[in-house]
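Every protein chain except one is present and positioned as in the full complex.
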Amino acid sequence: MSINAKIAELTNKLESTTIERRRDFHRHAEAGWTEFRTASIVADQLTKLGYKVQVGDEVVDSENMMGVPASSELSNQASRAIEQGANPEWVNKMEGGKTGVMGIMEFNKPGPTIALRFDLDANDANEAETNEHRPYSEKFNSINKGAMHACGHDGHTAVGLAVAEIIAELKGELRGTIKFIFQPAEEGVRGAKAMVAKGIVDDVDYLLGMHFGFQLKKTGQIACNVTGFLATSKYDATFTGVPAHAGAAPEVGRNALLAAAAAVLNLHAIPRHSEGTSRINVGTMQAGSGRNVIAPKAVIKLETRGGSSTINKFMSDEAYRIINSAATMHDVKVEITEMGGAAGCSNSPELADDLAKVAEKLGIFNEIVPECDFGASEDCSYFMERVQEKGGQAAYTLIGAGLAAGHHDSCFDFDENALAMAVRFVSTAATDLLLR
Amino acid sequence: MSINAKIAELTNKLESTTIERRRDFHRHAEAGWTEFRTASIVADQLTKLGYKVQVGDEVVDSENMMGVPASSELSNQASRAIEQGANPEWVNKMEGGKTGVMGIMEFNKPGPTIALRFDLDANDANEAETNEHRPYSEKFNSINKGAMHACGHDGHTAVGLAVAEIIAELKGELRGTIKFIFQPAEEGVRGAKAMVAKGIVDDVDYLLGMHFGFQLKKTGQIACNVTGFLATSKYDATFTGVPAHAGAAPEVGRNALLAAAAAVLNLHAIPRHSEGTSRINVGTMQAGSGRNVIAPKAVIKLETRGGSSTINKFMSDEAYRIINSAATMHDVKVEITEMGGAAGCSNSPELADDLAKVAEKLGIFNEIVPECDFGASEDCSYFMERVQEKGGQAAYTLIGAGLAAGHHDSCFDFDENALAMAVRFVSTAATDLLLR
Amino acid sequence: MSINAKIAELTNKLESTTIERRRDFHRHAEAGWTEFRTASIVADQLTKLGYKVQVGDEVVDSENMMGVPASSELSNQASRAIEQGANPEWVNKMEGGKTGVMGIMEFNKPGPTIALRFDLDANDANEAETNEHRPYSEKFNSINKGAMHACGHDGHTAVGLAVAEIIAELKGELRGTIKFIFQPAEEGVRGAKAMVAKGIVDDVDYLLGMHFGFQLKKTGQIACNVTGFLATSKYDATFTGVPAHAGAAPEVGRNALLAAAAAVLNLHAIPRHSEGTSRINVGTMQAGSGRNVIAPKAVIKLETRGGSSTINKFMSDEAYRIINSAATMHDVKVEITEMGGAAGCSNSPELADDLAKVAEKLGIFNEIVPECDFGASEDCSYFMERVQEKGGQAAYTLIGAGLAAGHHDSCFDFDENALAMAVRFVSTAATDLLLR
Partner (left out) sequence: MSINAKIAELTNKLESTTIERRRDFHRHAEAGWTEFRTASIVADQLTKLGYKVQVGDEVVDSENMMGVPASSELSNQASRAIEQGANPEWVNKMEGGKTGVMGIMEFNKPGPTIALRFDLDANDANEAETNEHRPYSEKFNSINKGAMHACGHDGHTAVGLAVAEIIAELKGELRGTIKFIFQPAEEGVRGAKAMVAKGIVDDVDYLLGMHFGFQLKKTGQIACNVTGFLATSKYDATFTGVPAHAGAAPEVGRNALLAAAAAVLNLHAIPRHSEGTSRINVGTMQAGSGRNVIAPKAVIKLETRGGSSTINKFMSDEAYRIINSAATMHDVKVEITEMGGAAGCSNSPELADDLAKVAEKLGIFNEIVPECDFGASEDCSYFMERVQEKGGQAAYTLIGAGLAAGHHDSCFDFDENALAMAVRFVSTAATDLLLR
C-alpha cells in the first residue's frame, strides 16, 4: 500500500478521535498564555507517540513574550487547568505562562527538516448559550468564563495531534526530521515571537502552517498560495498625569486624558504610505477618575499594520514619536508596552505551487483557490519570515470550512468535516517534503 | 431667661445626641438619591417634634432629578435601608429615589417665612480602614461599601435635627413660618433643582444654608459672606458609531473614539470669557471594544462652570455644539444627558451682614472671616437663586472645623466640637429672623 | 513609398520647426485658462492646414471650468497675449478663459473617429535664470513672470501641431475622422472636465494622450500601458468667523483659524480605504488678521485622491462632512469650492497592446516599458473615462525624455530629441487606427 493510501486510511481511523479532541479543547477553552491544560494534553500525547517533547523555557523566550497576563491570573489559571485534568508536571514546567510545546522526531535516514505549526489558544469572549449554537446544544461549549474557541484553534490543535500520530505510524518510511510546534497566544499575535526567538526554526527547511476558514467559507476549498500577511504591532500606552480639582485649580493638574486625546487624533493622521497598505487604530481608551477631576491617567490600546514589515515599522516609529510627544505636550508621563506583533510576509511561491499539486492529487477538494490575499495579520508570519531568511521555504494554507458565524463571533462554529481533510492534506504534504 | 440663653442651654443639652446622630449617619452612609434610611430617620424625628412632614413626590419633582441611579440599584438600596432600620412607610413614599424631606412649622403670630437647608448624602467612596482614621478606630466607619461621608453632610443633617428640636421647644415665642429642608444628592449637584422645581421655596423670605470646613479649616472660624458660587452643568455624552475590522475594512467603521477625542480637544479650547471665571473639564472617557476594532462607542463625562449662570450657559452652549459637531464630523450619533447642575450666586449682602453680627454677638467664634470667595459649586445655589429672584434674601455660611484630611478624601473627618457651634449659630440666626 | 516611410520623412522635415515652436511656447509661457497666445497660434495653424477649428464656447463648457482666475486677471492676460502676437479674433472668442481648441478633419472614406489630446498650459512658477539652465542660456526662457513651462506641455503642443501637419499631408490616404484636442489648464487638473462636458469625445472610438518624462527619464524609452491614474478632487474651503479682541472679549469672536485647524487634523485622520490607495492633503492655510484678534477668516487648499473614482468619492465625501462640521463646531461659516479634479482610470488593455506593437515596429525606441503604474493624477483621465464609458478605447503614452530637473522644478528642461520620436510615434499610431 502506498504511503498516501496509508495516510488516507489512518485519517479515517482517527477522524472521530480528532472530533472528540476538538470538542474537549473547545469545552476547556483557554486564553493566550494560559493554555496549561491544552498544552499538557498535547505534551502527554506527543510523549506517548515517541516524540522528544520540549515545553516552557526550552521553547519560549520569556524576554519576547508579549501581552502576558498578570502573575496572579497565571497561577489562578494553572490551578484551574490542573482541576480540569492537566498534568501538573507539565504545568510546572510552563510556569510564567510559557505554554508552548514542541515535539521532535528524527528519522533514521538523512533528509530535510520540516516544521508544522499549530496554535493552541482561545479568544477572550463569552460563548453564546443558545440552542442554535451547536457547541451549546451538543454540550461542548466552553465552561471557562471569558474564554471561547471562536477562531478554530481547537480544531488546529486536534489536527496537529492526528498528524503527529500518522507521522509516528509511518516513521519507518520517512527521512530527515519533523518538528511539531504548538504555539500559545496567537490571538493578539503575542506568542510566535517568543518561540522564534528561541531559534527553534533556525534549522528548518520547510515550514507549514494552516488555518480553517477566513476567506474560505466552504468545506472543500483550499488555498495554498496565501500572500499579503500584514505586518502589525500592538501597543498599550499609559499616560500618567497629576489630578487636580477641575473647578478650583485646573492649572495644577496635568491632564492625561487630554494628552491621550491629542495622541489619538494625531495617530490617525499619520500619513499614508505610498509603497503599500498601512493601518493605524486606537481601539480603546480608558481615562480619568471623575468628572470634576483633571484626569490623572489614560490608557489607550492601539495597533499599526503595514503591507510589509518596512511599512509597519514606519507606522510604528511614527506612533511612538506621536505618543511620546503628546505626553510631553501636556506635561504627563507615558509608558508604551509592546503587546503583540507579526511580520509581513507571503508564502514561498515554489512551496505554494508544490502544495497546490498535493491538494490536486488528493482529489478531496472541490476548489483550489489561486493566490489568496490574506489582508490581515497572523503571527505564524514570524516563523515564516525566519525560515525564509535562513534560506528555507514556508507556506500557510487556508482550509475551507463552513462557518456558523464569523471568526471571533460568540456564535462561531465550523464544519467538523474539514478536520479530516486538513489531517490528510497536512500529513501528505509533510511526508512528501520529508521524502524529497 | 432670654431666648438666646435658652438656645445656649438647649444646644448644650443636645450636644451628645447630635454627635451620636452624626456617627449613626456616618456609619450608615448613603449615596445620592439612596438616602432612604437617613431621610426616614429625619422624617420620623421631625414628625415627633410636631412638624408637618413632606417627602417624595411632595417635595421632589421627578422631571428635574439628575444623575439618578438605575432602578434596580434604587430598589437594592431601599431594601438595604430597611434592613438597617429605615421606616418602610417613609421608604415607600420615597420610591424612585425621591429622598427629599421637608418639615414645616407655622407659629401662632404672623411673621416672615424662613427656610433652613441641609444636605443628606454621602460620597461614592470607600472609607479608610486604618487605626489613624478615627471613624474606624472608634467604630463608626461606614458599613455600606462604596458610600462614605467624606464631606460632612452627616454633620449637617445632625445639626438640622438639633436646630429643629430647639425651634420646636421655642415655638411659643416665635412668629411666622419655618421650613427645614433636607436635600438629597448634593454630591454631583444633582438634587436641589428637583426640590426647587416643586416651588417649596417660592414663598421664602430668608433662606440659610451651611457647610463645615472648606476654606475654614479651624474650629472657631465662621464666614457669613460667601460669594462666587460657580454655576455648573454636568453632562454625559455617549457617542455611538459602527464597528469594523481595523485591518480589513477601516473605511466601513464609524469611529466613536475618534469623535470623542476630537470633542475633548475642542471642548478644552472653548474661549475664555472676559466677564469672569469659566471652566471646562472632560473628566473621564471610556471608549472602544478592542484594539483591532474601529471603536463603536465612547462615553465622556464632562462639566462646565461659570462665575455666573450666564457664563456657564455660554460654556454649556458651546459644549453642546462642539459635542454634536464632533459626532457629525465622524458620522456617529451622540446623546447628551444632563447629570447635574448648580447656579452661580452669592450671599445677599444685607443678610450676610446680619449673620456676621449674630456670629459676633454669640462670642463663640475666634475669627469671623470677611468675604469668602467660594470658587466652587454647591447646588444650595439653586435654592438661593430662587429665593433672591422672588425678592427674598439668602445666605450660605461656612463654619470652621478642624479636618483630618481634605474633603472627599477617604480619610476625611472633622472636629465634632464644631457641631454645637453650628447648632447654636443657626438656631440663633433663625430665631432672630423669625422675630423680625 | 509606404505611409510609414512618408511619416518618417515628414517627421524629419518638421523637426526643426517643432523645436522652434516648442521654444516659442516656452518663452511665452501661459498659465491655465490664460493660454490665449498659445491657443490662437494653434488655431491659426490648424486653420491653415485645413482643419475645421472650434474654440471658446464651442469646446469649453463654462459651468464645468474649475479654478478659473479672476476676470481682471483674465483680461490682463488677454491683452498681454495680444501684445505678444496672439490673433485678437481668436482671443475674442476665448473670452472668460475658454482657451480650448479643437481641429477636426473628416476623410473621404468612412472609418473610425480618433482623437488626439494635448495640453497647452504652463505652471505657476518663476523660471530659473542661471546659465546652467539651457532655456536661459539659449534665451528661450519665459518672459512672463510667474509662468513657466516646467512640465513639458510646450513640447506636447508642438508635437500636436507637427502631427496635425503630417496627417493633413496624408489625408488622401486616410479614412474616418480625426480630432486634435488642445486642452487648457491641465495643471491643477482644471481643464479637461469642461471640454468633456461639451460632448466632444462622445463619438470617439480611439483616444490617445501623451506626456514626456515622468517615470521615463531617458530619451528612447516608451510606455504604452499606463495604469493607475489616481482619481482626485481639489477644493478650497473658506471659513468665515467673527473677529474680536483676543484680550478684551475672546468669547465674542468666532474663530475661523481654530475651525480650520480642527478641520486639518480630522481631515488627515480620515480612515484608510481597504480597497486601494487613498490620499488626503491640506497643502496650504492662510488665516487671521492679527495676533491679538480672534481670526475672522481662514482659507485652506486641499486635495483628495483615490486608486479609483469610488475611493476618491469616499475621501471627498468624508472631507466635505469634516469641513462642514468643523465650521459648525466653532460656529463659523464655510464655503467649499471645487478647484479641480480627475478621474481614476487605466489604459484600455487592447489598445495599449496595439500601441506597444507600433512602438516596436518603429524601431526607434530602446526600451518599451511594460505596465507602468502612474500613481498620480492627470485630467486626460476624464477624456479616457468618457471614451471608455461610451464603448471606445483610450490610452495614454509616456515618452521618455532626458530631464534636466524634476517636473515642476524651476530648472526643468527636457531633451528635445524626444520631440521627433513623439511626432513619429503618434502619427503612426493615429494613421494605423484610422486605417483599421
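We call the chains A, B and C, going by the order they appear; numbering starts again at 1 in every chain.
Heads up, the rule we're going with is that a contact is a pair of C-beta atoms (placed from the backbone, for glycine too) under 8 Å apart; a residue touches a chain by one contact, two chains touch by 3 or more.
Everything numeric here is computed off the predicted structure, so don't read it as measured data.
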Open item on the list: From the list C:Gly32, C:Gly100, C:Pro184 or C:Gly288, pick the residue that touches the absent chain.
Closed with: C:Gly288
TODO: Quick one: say which of A:Glu63, A:Glu83 or A:Glu251 touches the chain that got left out.
DONE: A:Glu251
TODO: Sort through C:Glu165, C:Glu186 or C:Glu303 and give me the one touching the missing partner chain.
DONE: C:Glu303
Open item on the list: One chain is left out of this view; which of C:Ile3, C:Ala168 or C:Ala376 touches it in the full complex?
Closed with: C:Ala376
TODO: Please pick, from A:Pro88, A:Pro271 or A:Pro349, the residue that touches the omitted chain in the full complex.
DONE: A:Pro271
Open item on the list: Touching the absent chain: which residues on chain C qualify?
Closed with: 188, 230, 232, 234, 245-248, 250, 255, 257-258, 260-262, 264-265, 268, 279, 281-295, 298, 301-303, 305, 339, 375-377
Task: Residue numbers in chain B that touch the chain omitted from display - done: 265-266, 268-269, 271-272, 274, 277-280, 375
TODO: Spell out, residue by residue, where the missing chain touches chain A.
DONE: 248-253, 255, 258, 262, 265-266, 269, 271-275, 294, 314, 321-322, 324-326, 328-331
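The criterion applied here is as follows: only the chains that are shown with their structure count from here on.
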Task: Residue-number overlap at the chain A/chain C interface, same or different (half cut) - done: same
Task: Furthest chain, CA centroid comparison against chain B - done: C
Task: Rounded Å distance between chain A and chain C, as computed from the means of their C-alpha atoms - done: 50
- [ ] Give, as an integer number of Å, the spacing between the C-alpha centres of chain C and chain B.
- [x] 69
Task: Contacts with 2+ other chains: residues of chain A - done: 265, 268, 279, 375
